[in-house]
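Pasting a structure below so you can have a look.
Every protein chain but one is kept in place in this view of the complex.
Our next item is chain A:
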Amino acid sequence: MSDPAGHSLQRRLLVSMAAAFAILLILISALLWSYARNAADRTHDLLLAGAALAILERVSEGPEGVTVDLPTSAMEILSLNPVDRVQYRIFIPGEREITGAGDLPVPPGAEPEATPAFFERDYRGALFRFVLQGRQLAGSGGRQWVAVQIGQTVERRRAQQLSFFATGLAGLAVLSLIGLGFVWVAIRTSLSPLRQIAADLAQREPSDLREVEGAPPREIRGLFDAINGFIRSLRRSRSLTETFIADVAHQTRTSLSALQGHLSLAVDAEDYEKMRSRVLKADRQAARTVRLTNQLLANAMVIHRSDRASLRPTALKPLVRDVLAESLRDSRMRRVSLSFVGEAVAEGEDVIEGDSVSIREALRNLIENAVRHGPPDTAVAITLEGAGDRIRLRVEDAGPGIAEADLPRATERFTSLSQASAGSGLGLSIVKAVADGHGAELTLARSRLGGLEATLIFRRILAALLLAACLPLAAGGARAQTLVVHSATDAPAIRPLIEAFEARTPGVAVDYVEFQTLDLHRAMLDLGDAAPPDVVISSAMDLQVDLVNRGLARRIELPPQIVPPPWAAWRSEIFGFTFEPAVMIYDRQAVSPEELPASHRDLATFVRENEDRFRGRIGTYDIALSGVGYLYATQDSLQGPQALRLFEVLGRADVRTFCCTSEMVAATARGELAFVFNAIGSYAAAQAEAEPHLGLHFFDDYNLVMSRTAFVPKGARNPELADRFVAFLLSEEGQRIVAAQTPLLSLVPSPPAEREIERRIHERLGAFVPIRLAPGLLTYLDALKRKDFLDAWETSLGR
């Protein structure tokens, strides 16, 4: 059914009920929305409060004033929210910053109190929710407040709010639907009287025009009355039709009787003159009968056509010209002066929804009337003129016209006002029927020429101009693209990956720029207005997480088949693509495989017991210089208190520190070092394979695993290409190349293990502890914490 909605009472009721429900739903959903927000905030505020509390506990009065030992647990608590970025700040209000981001915004007038205060503020382009909490510390200078402010972006909260909201709303929607179902049943029940009427009417014979009987409910009384009213008017109309047929019969029979009378008198005439006069009368009567019949047929046709949808856009001017040219052919028109005025109406301005056949008939009847009723040299003026959205077709004649008093009756059927011209009384009623069929207006008046002025006023269709929108042509053409990669990875190590990527994406060149981890981190922070690279790769996971936590990375949409392990991804912005365990490299000539320590604790014991033997012959990272070294050392310290003890032992044995794995391995190969602690496994293994006297050793308790990470900075010039590059690194093909063609190891160690190191990893897979990409890595990047850690390390090493 293509009926508009208003045609179904049931639908209309349902729609208005549905609208009411919808309004209700909107009101409730507004409440639900704020409830969901509160609930999501409450949940996450607990994390913020917990982290703030954990930090406040570690605030203490030191020799240089108030200081803090940032607890790992604080960041771990915040990492329970796996999505959002973290900012923190520890300060003495109105005095100084202790550590963290000093520019975190605080609402004006906010004072730190012992109870946590929560608020939302924009910070560097993203909305953060902050907690502000303080603690009074009794120190040498009296009691003073120390405040901690921690903020998290609100992505997770909003997602949770949305999910609370959606769940609640779904329930409400189901309830509403059930409610609507009841409404539907109620409507059907209350509309049953209407169906009874429908059944009653449907069963009727067309001739049965009795009124519908029954006692309708009050609400449809009006409809009921209207139906009966309609039936009554239908009955009237039918009786009018019957009258019309009777009239037609009467008129035709009368006319034919007269004709027959004249003819039979002519037949019986006794002399030629009488017969001739009778025949002349018969001839005139025949002409009248013909005209009457023609007009009855025309009338019937016009009425019939007005019933059907025969209206289509019709240009009036050419139609009128046609009718006039046609009527001029009639020899009776030779002395009639016919004129047409229509210049004012331009082409396209004369279009109406019309039926050309009916309009022709109307116009012909008006002209014929004028000619018939007027003198032989009468004037007929036809005018076509536009006025607003109407167009007027006016026919004026110089005939006798119609008296003012008779005008209202002029369009009634069989009302011939002039006995002299013996009209059929149908001409104007045909015109009236055409006007009605077109929704047009017919006005009759006295014309300037002295006779009748008949005007048909149609509603015209004004041509709508369609403006063709000119779409600018998109500048096409494939342009060679350059993908800029800034990376802290040896170029030779990563080259096979880059070459493979270039090979599978034609027209793309990779511009590879090598950095040290700390330099790369600094370069990214000091970009200023310079365009960032397209991809940033580094082995220093903590520094990379710091960049991402500052909101510098953009989201990467990975193809669905690529699912990195959870520890190697954060916020869908940064992904690890290698598996790089810390390893111990030893010189088989200096250390025999049997005495290799099984655990980190054993290592400390082993070194202490052989202090003189290893003096100056142990190598490890200089963690002040190497990002990876710092990462390994800090993560070691998280594994237990033995780490610091190990540093002390190594310090007593005069451990040598290096900038990088390659130098440490080279020194071992030369025999300068007995062993190296915490080298990067992948690099070290590659080098050790060439030196048979070097051995690899993993511990049984745990082995830290680092992953090289990549992210795409915001504002990258070729973000889509960069996404494809990262996806390629993580793809099956990329990982295969990592494993087979580079010294690096693939993210998920895949059998068969071909290299020595892979075999060793497989032997004790459970003992490998990957470092998680999470805000927890930020703890040791805290300036204060880092300084403390480096100080402790230096002290341990006895420097």
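Basically, a contact is a pair of C-beta atoms (placed from the backbone, for glycine too) under 8 Å apart; a residue touches a chain by one contact, two chains touch by 3 or more; residues count from 1.
Assume contacts and distances are computed from a predicted model.
The chain not displayed here is annotated in its UniProt record as "Two-component system, OmpR family, response regulator TctD", chosen from "RNA polymerase subunit sigma-70", "Two-component system, OmpR family, response regulator TctD", "Solute:Na+ symporter, SSS family" or "Carbohydrate ABC transporter permease". Of A:11, A:58, A:121 or A:321, it is A:321 that touches the chain left out of the display. Across the entire complex, the residue among A:50, A:168 or A:342 in touch with the chain not shown is A:342. Considering the full assembly, A:287 is the residue among A:287, A:346 or A:563 that touches the omitted chain. The omitted chain makes contact with chain A at the following residues, 287, 290, 294, 297-298, 301, 321, 324-325, 328-332, 334, 337-343, 357, 360-361, 382.
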